[in-house]
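The next block holds one structure in the form of structure tokens; read it before the comments.
As you look at this complex, bear in mind that one protein chain is not there, while each of the others sits in place.
Order of writing sets the labels: A, B and C. Residues in every chain begin at 1.
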Amino acid sequence: MEYNQRELLICIASRQMEDRTSAFIGTGIPMLAASLAQKIHAPNLICVFEFGGTGARLEELPLGVGGSRSFYKALAASSICDVMEAAQRGLIMYGFVGGAQIDPYGNLNSTIIGDHDKPKVRFPGSGGANDIGSLVWRTIAIMPHDSRHFVEKVDFITTPGYLAGPGAREEAGLPPGTGPYRVVTDLALLGFDESTKRMTLLALNPGVTVEKVKENTGFELIIPSDVGQNEPPTDQELQILRKEIDPTNLYI
Amino acid sequence: MEYNQRELLICIASRQMEDRTSAFIGTGIPMLAASLAQKIHAPNLICVFEFGGTGARLEELPLGVGGSRSFYKALAASSICDVMEAAQRGLIMYGFVGGAQIDPYGNLNSTIIGDHDKPKVRFPGSGGANDIGSLVWRTIAIMPHDSRHFVEKVDFITTPGYLAGPGAREEAGLPPGTGPYRVVTDLALLGFDESTKRMTLLALNPGVTVEKVKENTGFELIIPSDVGQNEPPTDQELQILRKEIDPTNLYI
Amino acid sequence: MEVLESGKGELFLPPRMNEDRQWMREKKSWALEPKIMSEHEAVKKFIHEGDYIGTELYGFVRCPMSLAREIVRQKIGHLQVAGQGIMEVDVLIAAGLVDKIDLTYLGYEVYGLSNVLRRAAQSGKLKINEWSNAALAWRLKAAALGVPFLPVRVMLGTDTFTYSAAKVVKCPFTGEKVMLLPATMLDAGIIHVHRADQYGNCQIDGISGFAFELARASRRLIISAEEIISTEEIRKYPERTIIPWYLVDAVVEAPFGSHPGEMPYYYWRDEEHLSWYVTASKEEETTQEYLQKWIWDVPSHEEYLELVGKETLDIMKSKVKGR
Partner (left out) sequence: MEVLESGKGELFLPPRMNEDRQWMREKKSWALEPKIMSEHEAVKKFIHEGDYIGTELYGFVRCPMSLAREIVRQKIGHLQVAGQGIMEVDVLIAAGLVDKIDLTYLGYEVYGLSNVLRRAAQSGKLKINEWSNAALAWRLKAAALGVPFLPVRVMLGTDTFTYSAAKVVKCPFTGEKVMLLPATMLDAGIIHVHRADQYGNCQIDGISGFAFELARASRRLIISAEEIISTEEIRKYPERTIIPWYLVDAVVEAPFGSHPGEMPYYYWRDEEHLSWYVTASKEEETTQEYLQKWIWDVPSHEEYLELVGKETLDIMKSKVKGR
């Protein structure tokens, strides 16, 4: 079946999550990815929304992280502190992040371009991103892949990736064992090298070459010898996505 | 009307409290005193129980600080942290304390006599007493008056009074403006001298002499020239106490 | 436990625990006295020029929009704001009323970025400290606890910390670095709830966001409520009282108070109106036109609702999902 780039992103993101765990979910692609994972391979993946909704029936897609759909027939509807503290205790496995810039260590900028006090461009700010990037075990970034977004050095570290490299998170006081896990883009799936903590190409999206990825990355990417191939969305994935998850084409 | 010592204590304690404020209430005398104050001169005195009950209808006397009567038809039934934090923010005006020993500065011992690790006598411990003595604006101690209870130096400061004297509470980090306010005993009503923070005789119970108070106090008490007289319980007080507050003679 | 590092942001509102305690002693009454008043009176009495204020939840959801609009209507300026916000903080900035903001996120969620924030920040007129969502909620929590700070494990190692007013110390128990967030006891807080009695005892359905913390972290507190209920109803379910009366200074009856946002279980959000605002906010001129039409030209919340139209409100009611 044919598919668009957004559907591809959703499918690839959804495949990264394990069952019997939890994911901090923002609106848009992460929510669709988590829903899809629930319906395909992770029936016990639980969506947690940052204002308190936990384990909702996502019959209609939430439009915001605090809206009524984020706790419709939920198992718990608590508060921002409660769910953030659960994350701080180590209970939340996945979280989605994004931004205007990402660097080789997965640090993200969603605050400003230019000088902080009189910026060239002002973005929304951290929101829950810094919390997610600090506290969940594995963050998954979803990014458009070009050299404007993939930069050697971000203008502002809003959300911590591996900071300056190996050991830097622990040195800063962030909980050990946490950090960037995957970056899902319209070109490829990326991960982080165990020893250098630098971004590594894991698999290419259908029709994309290593060369194209390199061209669109503003820093030196680790290219292992065994770069994989992302399977295109399966018919099952597409059908569930279109018929069950987003039948009104709100996001796809 | 005739009255017993317990009724006298309750009446004198109840007269110490102002309207439109709140009081941390333990079971027994404090509760009866607060109930009486509500019915006589302080209709908007609110009882707060340390496990979360706030503004209950005290139709039947609570038997414990967390029991169902402590939040029967209450305005709020929250948690120990919530009410203790309200006290920490300065919202609770009165609190009742007691103990096995009290010293000239109103410090109280309800922990041990003798050595801490192998005590001669072990008492229950602080419970909420230290919290109340630290956080409410005015503590009211209710004590049996004899030289075994009123001592020069307590074996163990469970609950802070004025500690070593003027400025000591502030120096220790306790919130300014708080501290012991009254001590209600079977012999007298006591307060604390503004400048020395030492216990002062305010008023004698009916039939009690200054000499008797001195004899039964194990430290030098400040005796001002104008010692007052505590009025015996009025008929109104006794009637309300016996008919409305404790009709089954649970406490009186 | 030495301070290892300090954020370089100015602390707009330093913790002042002892002064706050004194305030609570003098200004808060435990008396059960009616506090119902109009939003005009409530805002006039309890929000002052230069105040540091906070709003809960956020522009699209259970948000005190009618109160936020009233602040704009009265043009109470030089505000400092604890900003986790969408439309409620946006309109304050758009009206030129905000000098400083402790910011975590200001945007329109699925509708994209806030052009109002962008213009204000890029002009250099708006002074901004950076925080995370949890950090702002935890700063309120610290104030709610009555303590000067709370240790947390976020913001460490980032520029979000550098441009905040937090401090990093070594934990004296574990030897590890922790972030200390200074408490934020607001001058005034505004919260919209499902139900309140005339004294201010409040019930909220569904998630409580950071209402618990913000209510306890406000020297003055204005509540708007969809419905006023009897105190007997409050007493029947005392565990549902998330905000007790003694914290509350004013109670405003405000049906559809969260419009154009939603109110869980009561009404759905007004997408059409939201898109008008998002479109208007793209340019300064059209933003001002929006404010003129929907706030300054409308003297009260009742008249605002008339302007929205009963038909629209009925649709929003019919669209909401039950339990």
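Simple rule for what comes next: contacts are C-beta pairs under 8 Å (C-beta built on N, C-alpha and C of every residue); 3 or more make two chains touch, one makes a residue touch a chain.
Just so it is clear, the model here is predicted, and its values are computed rather than measured.
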* Structure fact -> Check: shown chains touched by the absent chain are A, B, C
* **Contact partner of the left-out chain, one of A:91, A:203 or A:222** => A:91
* Looking at B:14, B:88 or B:200, which makes contact with the chain not pictured? -> B:88
* Touching the left-out chain: which of B:30, B:55, B:175 or B:218? -> B:175
* **Contact residue for the chain not shown (choose from C:34, C:151 or C:299)** => C:151
* Structure fact -> Of the candidates B:7, B:103 or B:131, the residue in contact with the absent chain is B:131
* To do: Would you write out the residues of chain A that touch the absent chain, in ascending order?
  => 19-22, 44-46, 53-57, 71, 73-78, 85-91, 93, 137, 175-177
* Structure fact -> Absent-chain interface residues of chain C come out as 1-3, 11, 14-18, 145-153, 167, 169, 171-174, 176, 178, 180, 182-183, 204-208, 236-239, 323
* **Absent-chain interface as seen on chain B, which is shown** => 27-28, 49-53, 60, 63-73, 77-81, 84, 88, 107, 111-112, 116-131, 134-135, 156-160, 163, 168-169, 171-175
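The working rule: only the chains that are shown with their structure count from here on.
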* Chains contacting each of chain B and chain C, listed by label -> none
* Asked: Roughly how many whole angstrom separate the Cα centroids of chain B and chain C?
  -> 39
* For chain A paired with chain C, centre-to-centre distance based on mean C-alpha positions, whole Å -> 28
* Structure fact -> chain B residues touching 2+ other chains are none
* Residues of chain C touching 2+ other chains? -> none
